[in-house]
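As you look at this complex, bear in mind that one protein chain is not there, while each of the others sits in place.
The first chain written gets the first letter, and so on, giving A, B and C; residue counts start at 1 in each chain.
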Amino acid sequence: MDAIEENSFILVYRDRRRKWIVRPSETPRLHTHLGVLDCEALVGKSFGITVKTSLNDELVILRPTIEDMILKLSRRTQVVYPKDLGMMMVKCGIHSGSRVIESGTGSGATTAMLAYLVMPEGHVYSYEVREEFQETARKNLERLGLQKFVTLRLGDAKEGFEEEEVDAGILDIGDPWEAVASFQKSLRPSGVISVITPTTNQAERLVEKMREAGFVGIETMEIMMRYLEARSGMTRPSNIMIGHTAYLTFGRKTVHEK
Amino acid sequence: MDAIEENSFILVYRDRRRKWIVRPSETPRLHTHLGVLDCEALVGKSFGITVKTSLNDELVILRPTIEDMILKLSRRTQVVYPKDLGMMMVKCGIHSGSRVIESGTGSGATTAMLAYLVMPEGHVYSYEVREEFQETARKNLERLGLQKFVTLRLGDAKEGFEEEEVDAGILDIGDPWEAVASFQKSLRPSGVISVITPTTNQAERLVEKMREAGFVGIETMEIMMRYLEARSGMTRPSNIMIGHTAYLTFGRKTVHEK
Amino acid sequence: MDAIEENSFILVYRDRRRKWIVRPSETPRLHTHLGVLDCEALVGKSFGITVKTSLNDELVILRPTIEDMILKLSRRTQVVYPKDLGMMMVKCGIHSGSRVIESGTGSGATTAMLAYLVMPEGHVYSYEVREEFQETARKNLERLGLQKFVTLRLGDAKEGFEEEEVDAGILDIGDPWEAVASFQKSLRPSGVISVITPTTNQAERLVEKMREAGFVGIETMEIMMRYLEARSGMTRPSNIMIGHTAYLTFGRKTVHEK
Partner (left out) sequence: MDAIEENSFILVYRDRRRKWIVRPSETPRLHTHLGVLDCEALVGKSFGITVKTSLNDELVILRPTIEDMILKLSRRTQVVYPKDLGMMMVKCGIHSGSRVIESGTGSGATTAMLAYLVMPEGHVYSYEVREEFQETARKNLERLGLQKFVTLRLGDAKEGFEEEEVDAGILDIGDPWEAVASFQKSLRPSGVISVITPTTNQAERLVEKMREAGFVGIETMEIMMRYLEARSGMTRPSNIMIGHTAYLTFGRKTVHEK
């Protein structure tokens, strides 16, 4: 049995839009519009059970996934969407042992996903120029127990990175073309960078700079996700859809033969 | 320096459509319509260099990513696309240490991706009913050096799995609803299954069965990917696009409180 | 000059979301959250001018297009979207002189569009089983001055139509397969039907019935529309998008040679 502990994060789940992440130690009683849930009483029980609120409403208690966790992190900056994050991880080949540079840290949501994938042997070096963002990210990473796989650095990507021969780079800043040279220097040959840009103009300018810097395999794409409401005899795509989040650009570092 | 060895896989790259994966030990000389490439002569050099063919055409030598590798695996079965694979990995939270059941193995492409993510501490248990597919998958996994993270089992998902308390399930067979009960039994509570179905009818029938079996957080979606041709002053979406690969359905196991 | 008259419909336009359609004769003064607009004072002036409200806010006075008009009609039933309507008109080849059967009438929005296109020589025969809908449609058509190009019939499509040899059929009811035989009978050979169905199950069942009835050139499609926010140096697709409205199915009537 996978038992709930005092300090476990628990996902209190009703449906896609009504869900909460809490810890029994911090939130002994969770107040929702569906009634009050006694979280303390859950300790020692199994994840996956259905419980009732004070209003007799049913909620399911789940162990949160990494996706649940990062979607709940501080929204002071925009969180990268799972549809985009998944493609970035596959394209960069990030896995246990990978060494990755990220710029910028933002609220630490992508940082957390990276740490989760590179642990226990790999490491994430995350650069951020705004101290208050870094502070938020540090708290988020500590809360998730992922801080030991991350080095948070206060610094500007365009001034270069301290690391060398890293496997991959994740770039999510407003002027990513300014950081291309720094990644070209710090990536291992064949290393992949993955860049997030909301506008076509940014993608255009970025790709031009990446070509100049000798990156190859450059490709820009957008990922669209639409729910299908699969219901017996009345299946249809959801009429709600996010039209656009960002373009993703990928490229691989090349070197001049000596 | 990241040096090319005799047995390294090398990605010989010209552009998105013209690329090859070979090993110098197996393919000392690569014959292409762009001329002959002397692969033996690359040994000891750095990845990331540009070299010339006998016809003086330029090619870049890259270390292949896991995406490059799995897209080159035997196509006797359909390979899951990166856009779909990425979302599946995020939704299931697969990372180092995860224990995953897959059904069916197919050519082993998804299996390889799973092994790559769960290594070194996790494990993939992959079920397949057709012996010849399993054989192909075994060869592919051995070639990639990933076989030690995978147990290939000859068996039918609907008859149940030997494993218990696994973290996630990946289901890619024609009648996935038949395997729902087996996953409900072998997943740990809160464990996620990720199911691939090309048709709306399959998704419909599957979702119904998952609801009956007590899965929650059930959602079906499709992921669409379109390239953006980002070029200075003439940026436009690619007019080539894959319209559909498959629907992805996710759900989480719940349990009855004892 | 295209002068505003007492009875002209005028589109009072601020932006995509803030716009009103009124007549000076009916609404001498238009009260909005942007202030009051003196519509009476507009009579005799040119369409296309910019005027000020009592709060000094600027509004543009435009002659509404047929699209503006039908999007403002009674919403007791769902209005067909312009993206879908446009494709239907092209596929059916509807133009001046066409004779078209529609089922059901609904609020008369599609009916109005059809009347607008077939006038002055063509005609629309629109069937509806619910009297209150027909009444709403009648008022809408009269208001638009299009009633003389439409015959509203109270009747069920599955019981057949009074007309023969019509050029096209527009079908927007919950069980369209029940009306296929009626259209097969009333269309001229080669005549096109255009059917709107929200779900995949409806499309599936419909297509099967159309094949059985001898229709050819059967194709089902979905039309997706996304805004591009084109702005100097910061162009990006809109993040708001309607995910799904309905599937459109088209087919052409064939006959047995006598």
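We adopt the following convention: contacts are C-beta pairs under 8 Å (C-beta built on N, C-alpha and C of every residue); 3 or more make two chains touch, one makes a residue touch a chain.
All values reported here derive from a predicted model rather than from experimental measurement.
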| message | In the whole complex, not just what's shown, which of C:Val36, C:Leu55, C:Leu154 or C:Val255 touches the removed chain? | response | C:Val255
| task | Identify the residue among C:Leu73, C:Leu144 or C:Leu206 that touches the chain left out of the display. | result | C:Leu206
| said: Residue by residue, what part of subunit C touches the chain that was omitted? | reply: 1-2, 11, 13, 16, 45-51, 60, 62-63, 65-67, 82-83, 85-93, 95-96, 113, 116-117, 119-121, 165, 188-190, 192, 200, 203-204, 206-208, 216-217, 219-233, 235, 237, 247, 249, 252-258
| Residues of subunit B in contact with the chain that isn't shown? | 198-201, 222, 226-227, 233-245
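As a working rule, only the chains that are shown with their structure count from here on.
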| Given a C-alpha superposition of subunit A onto subunit C, how large is the rotation in degrees, taken in steps of 5? | 180
| message | Roughly how far is subunit A from subunit B, centre to centre by C-alpha average, rounded to an integer in Å? | response | 21
| query | By residue number and range, which residues of subunit C touch two or more other chains? | reply | 200
